[in-house]
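A protein chain is absent from this complex, but the other protein chains hold their places.
The block that comes next holds subunit A.
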Amino acid sequence: MNKTEEVFNKIADKIIDNKQYLTKLDSAIGDGDHGINMARGFSEVKEEFESAEFDSNSAVVKKVAMTLISNVGGASGPLYGTAFLQASKVMEEDLSLKNAVKIGEAVIEGIKMRGKAEQGDKTMLDAIIPAVNALKEDYEAGVELEEALQDCLEAAEEGKESTIPLVAKKGRASYLGERSKGHQDPGATSSYMIIETIIKEII
């Protein structure tokens, strides 16, 4: 198993361990299935890894994308699937801060294209966009990779928490209007968990 497979295995464990927590967050403002759907998709990812052989990191990420598209359903399946598919297209075999920024930008573009959401709509983008912005700023300032990843993680966490007071404008939470305030967005939370796991595995 290569390093990228290991990272995604850890992500899968994290999501599966948090199945009930994510579902609870989703019950408050959505339809209470986010954890269930994500856990189903990532269980399938783990299973795929057992039989598949990969010749590159991007092949691993592409496999994750296709597995999520085919198994998650709901809104999370196409959104995370598209995000990882876009990432696999620009991913280089050797990790660099420059490439991490490029991957982050491809992820954002993919999610925006598929979900037609913007930052501040109380979605997964509220965790991802600040995280990618932090990477970009550090790259431009010439910060070392490890420190940049630390900043990225902090920005993702703040971004996730920033969804609490927001009114949802996309997805099923948007039906609640003002009543969606005061709850942390489940999509931003699962995105944070994925970013957190990737970064902790790299550092």
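We adopt the following convention: a residue touches a chain if its C-beta (ideal position, glycine included) is under 8 Å from a C-beta of that chain, and two chains touch if they have at least 3 such contacts; residues count from 1.
The working rule: contacts and distances are computed from a predicted model.
Student: Considering only the chain that is not displayed, what protein name does its UniProt record carry among "Dihydroxyacetone kinase-like protein", "Xanthine dehydrogenase molybdopterin binding subunit", "ABC transporter permease" or "AhpC/TSA family protein"?
Tutor: "Dihydroxyacetone kinase-like protein"
Student: Which is it among A:E6, A:D31 or A:E109 that touches the chain not included here?
Tutor: Within the whole complex, the residue contacting the unshown chain is A:D31.
Student: Of A:N2, A:S70 or A:S96, which residue touches the hidden chain?
Tutor: A:S70
Student: Kindly state which of the options A:K89, A:R114 or A:K181 is in contact with the chain not pictured.
Tutor: Touches the omitted chain: A:R114.
Student: Using the document's contact rule, name the residues of subunit A that touch the chain not shown here.
Tutor: Counting only subunit A, the missing chain is touched by 20, 23-24, 27, 29-33, 36-37, 40, 69-79, 114-115, 169-172, 174-177, 179.
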